[in-house]
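Please see the structure below; I have some questions.
For this view, one protein chain was removed and the others were kept in their places.
This part shows chain A:
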């Protein structure tokens, strides 16, 4: 959307005209391709299929959350994921900047009175989302993709029945079908969860300020939500069942949570929720149990946000009618090359078993899949070395293997871990906490020390790590890194300065002053 004072919303580049290389010999189907799910992966696949000349339909439908939140076309990332999350993270960073600005000489009247207007924030965020929904809709129309706002399920291997908003049914057949339905927040089976709790489906459009919030779950969604809420001035407590950021490098995860704790986020470790009840005041009383001490706790919150993982929306698809098998426990689909056990039915995105649940992964896989189906391409998706970033108050960006995984695969003796604490130049003047600004490179020990993983906690971690992800794809070694000249003064240059190994036992802290 155009900024305030802009003159146009959703301005786009000129329309693309689809080349039509693909000519379908089989005219018995309504479509060459039907995509179930209009999220990042499904839409990318549909658009690329059209570029290859296929006739395509996309089904998209959002079942309201238990709290009644619903949204438009475009899937999780655009509506209730990456986009609103990043915007709220940005709002939080801006608030911090106002305070920092004072030490840089900005005269901020009544610094104590600086606070967020939740209604304005959510409205701005939702307006942006709606503009993206519209752009997406126009894009489908321009590319002549049939958009069906209905909930799709299989009738047989080639037939999909869509249930429309008004309850009417629409049937369509397709030669190829892509399952890209993604997932939704999972609710723990405790009293009051679905009745009173919200999830990431609801927080970005919440009609009232969240107030004091209990976040259940310490995965990246829980940490990010707690992080921005706390920075926006809403006290946040996190219930951690096992460890924060399970699956990520645990040393880095600790840096992230240390920083959050130092900023006032409360962590309740080894705790699982037991019940949430609504008080007459409208507030919520939450009870939880420490599974190590068996102690019970309770506290009163304005909002309880559930972030205990996501489940895949494959159950509603009636997969047995198509003969597609899924993993019983989580509903995920096993499809190493995106092809399911039924050859003409494929899956992309979050529904895939053992694949990173990330928008760019789904997009890339969807695009490559369309080229393989309709243009005879052979390139497979490479799911390794996908970079990602956790947008906690101090961000964490990484690519490649965690130290734990690398140790499992190669053994500690075969690895060299380079690490350093660093001081971002901008942190000095406002005297910001530098204790958790840390980075490391996980490399093979033998020269030229090929790098297996890079990890960075600090400002703009996503921007820092993206370029290095390309370098890892190219097989970057510690030698390459050491011979790379840094950009001064940046935080990304710290990677080029890495020289202390964990094995050496040397102090990874920078010189105490003026380094």
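A few comments on the model shown:
Quick note on the criterion: a residue touches a chain if its C-beta (ideal position, glycine included) is under 8 Å from a C-beta of that chain, and two chains touch if they have at least 3 such contacts; residues count from 1.
Definition applied: contacts and distances are computed from a predicted model.
Chain not shown in the complex: UniProt lists it as "Thioredoxin domain-containing protein", one of "Rab escort protein 1", "Protein-serine/threonine kinase", "Thioredoxin domain-containing protein" or "Gaa1-like protein". Only one residue from A:86, A:99, A:130 or A:497 touches the chain missing from this view: A:130. Residues 1-12, 126-128, 130-131, 134-135, 137-138, 141-142 of chain A touch the missing chain (whole complex, contact as defined above).
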